[in-house]
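Removed from the display is one protein chain of the complex; every other protein chain stays in position.
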Amino acid sequence: MNRFSTLGLYAASLGGALLIVAGLVTASGYSAWDTLVALYQGSLQGGASIGLTIDEAAPLLLVAVGSIICTQAGIFNIGQEGQLAVGAMTGAAIALYCPGPGPAVLILALLGAAAGGAAWAGIAGLLYYWRRVDVVICSLLLVFVAMQLLSFAVNRSYLLQENAVPGQVMIPESDLLPLNERLPRLGSYPGLNVGTGVFVALALTALVALALRYGRWGFRLRMLGLNPIAARRAGVRAALLGTGAVVLSGAFAGLAGGVMLTGSSYRIQDGFADNVGWEGLLVALMARNRPVLAVPVALFFGALRAGGGFLASTGVPRYLVSIVTALLVLAAVFPVAFQEARRFQRGRATARAAALEGVAS
Amino acid sequence: MNDLELIASSAVRLSLPLAFAAAGEYVAERAGTLNISVEAMMLGGAFCAVTGASITGSASLGLLAGIAAGLLVAFVHGTFSHRLAVNTYVVGLTLNVLVLGLTSFLAESAKATGHQVDVLRIPLLADVPTLGPVLFAHRWPAFLLVGIVPLVWWLVHRSRWGLEIRASGESPQSADVSGIDVNRRRRQALLVCGLLAGLGGAYLAVGEVGSFNQDMTAGRGYIVIAAVIFGGWTLRGTLAGCLLFGATDALRLALPALGYALNPQLLISAPYLLALIAMLVFAKSRQGPAALGTPFIRGIT
Partner (left out) sequence: MRSSSTAGAAADSAVAPAVEMQGITKGFGRVVACDRVELSVGRGEIHGLLGQNGAGKSTLMKILLGLVMPDAGRILVNGNPTAITDPLIAAKAGIAMVHQHFSLVPALRVWENVTLGERGRVDREQARRLVREVGERYGLEVDPDTKVADLSTGQRQRVEIIKCLRRDPALLILDEPTSMLTLAESRELFTVLRRAVQDEDKTIILISHKLDEIVHATDRVTIMRGGAVVARRETAQTDVRELAREMVGRELSKWTAATAVGTMDALVTPAAASSSSEGEVRLRITDAHANAPDGRPLLRGLSLEVRAGEILGLAGVEGNGQTAVGDLLSSLLELDRGSVEVCGGAVSAGRPGAMHAAGVGVVPEDRHVSGCVLDMSVAENLVLADLGQVSGRGFVSPRRLRAHAERLIGEFDIAVPSPDTPMRLLSGGNQQKVVLARELAAQPKVLVVAQPTRGLDVGAIEYLTERVYRAAENGIAVLLISTELEEILTLAHRVAVIHRGAVIGEMSRADVDVERLGLMMGGQAA
């Protein structure tokens, strides 16, 4: 019965969100059906679309898994958007300037991207470790600094800006990565083709899921997140473990940037992160901080992003995708929160009623 | 006007929308909500102000529409985070994504005509050399700040409501024991924030610019958060932060034209860097509201 009403609540909540979207589309003079078809075509119809969906999902998944690590430790890092950008920058710098055989540089670039993201998150981590500066605010502020850092780098020819071609206007973006430093793709257009980045993401997701479930590190991390006092009693070095979690989540965001760089965009430019950092956070939230659940959620969000690109052909602004994403997130958190709040209120009401009865009798 | 006057007046102009929103954010943070959705409130305010002005044909009515938009965002945020107890950062982030998407979508679907409120020149004062044009000749809603700032100060520091707001932000458990409905006060503070941030966004749109363009607040909400932190959670400091950040923005725009080269990226990130430094400085003295960002649930200490 209770389970049934939960399901009903979910259905109503999600249905409501979709109804709002449909209403919005119709009211703006577009056809809701055509929009849906376009989203479907862009994300699921045909191998190329499915490949695009998977490509979009890979960095989202990486960001989400990193955020899950942090949340498991009871700390909230919301600066992935910036960590991703810094990671991608580091990766681009290595890929463009580091000599050596292509595959080796590629691996180095990916590792560098992770290190870059980790370092950027490490600022928040260290300030937390030393001075107990709030991780949320700190990582949030660092996002905007990171964006300017990226902008700075791609506007300087001695840093990441593309090499000048005589007679051409310089734009703030880097050179394309050499072909042998890109993540290989499996399959070929127009059939199903995917970048290998998704396998990196899946492998790491599996690793984190295992480490959280069975690893000693994961055990301590969960203990810290669920009950910091008991964890400290059991000898967990709370500050160190927590800071480590922040840094690690940054590394995942940085790697996501690296995968985007070497797997699909092949160059870095202003606005590179493109909300992947923020949306990855939302993936983690919708997956209720379970790495394995994050896989389908990331795929779903990836499909929305891929479909969004296809929307342009119907004339519907692609911003619709952000609206759908946000409304679905709200719709997904609403039922649980609503039920909890109601249970709490009901509990208080019955306690009071019982007390009054006691006086009367 | 000489260069300095030009920069000074543009600094003031650029800090005005920030000041409205920052006064609101200040109230919300004093009550214990680190309100990230202030960006959404501003952006929503800007969009609705232009749309409202376009529909009614009156820029002043547009301002009211902007306020309504800010209040709506605040209501949703308050319901989710201080009634249903969903993590406030998640709610704020989601609302930012939602409003950015909505306004961009709608702005592209339906074009609104431009409207702008009138400039008000304070007689005599506006003719004072140097200071006059900088301080006393602005779009009329700017002068609302003259009333709003003291009012907000009075509200937070002198009224019973403000006392309860501060108690809710500092020590929700004690406030609860003293008979204060902490979450209700926090929701109300958010509504005040929504009102002022909506007005700030509306001022930006129908005051300064006269039209709406996609993502026109461009992170000003986050600058507002930085200003409150930079100001050490005092109203005076917050407004000083707004002025400073407005000035860095004005410098960024003006310097190239004047032939000076100062790194624009550094200037854009200055508010955030300054806020970070301020946080480091305040970390020891514990300047911020003690319960900032922590949800209040009865019975959990």
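The letters A and B name the chains in turn, as written, and every chain counts its residues from 1.
Simple rule for what comes next: a contact is a pair of C-beta atoms (placed from the backbone, for glycine too) under 8 Å apart; a residue touches a chain by one contact, two chains touch by 3 or more.
Since we're looking at a predicted model, the values are computed, not measured.
Engineer: Among A:A27, A:L186, A:A203 or A:A234, exactly one should touch the missing chain; which is it?
Structural biologist: Touching the chain that is not displayed is residue A:A234.
Engineer: Tell me where the left-out chain touches chain B, residue by residue.
Structural biologist: 158-160, 163-164, 166-167, 170-171, 173-175, 177-180, 289-290
Engineer: Just the residue numbers, please: which parts of chain A touch the chain that's not shown?
Structural biologist: 210, 214-217, 219-220, 222-223, 226-227, 229-238, 355-356, 358-359
Quick note on the criterion: only the chains that are shown with their structure count from here on.
Engineer: Quick check: how many Å separate the C-alpha centres of chain A and chain B?
Structural biologist: 27
Engineer: Once bound in the complex, which stretches of chain A touch chain B?
Structural biologist: Listed in rising order, the residues of chain A that touch chain B are 24, 28-30, 76, 78, 127, 131-134, 136-138, 140-142, 144-145, 147-149, 151-152, 155, 275, 278-279, 281-282, 285, 317, 319-323, 325-327, 329-330, 333-334, 337-338, 340-341.
Engineer: Show which residues of chain B lie in contact with chain A when the two form their complex.
Structural biologist: Residues 34, 36, 80, 83-87, 89-91, 93-95, 97-98, 100-102, 104-106, 108-110, 219, 222, 225-226, 229, 263, 265-266, 268-269, 271-273, 275-276, 279-280, 283-284, 292-293.
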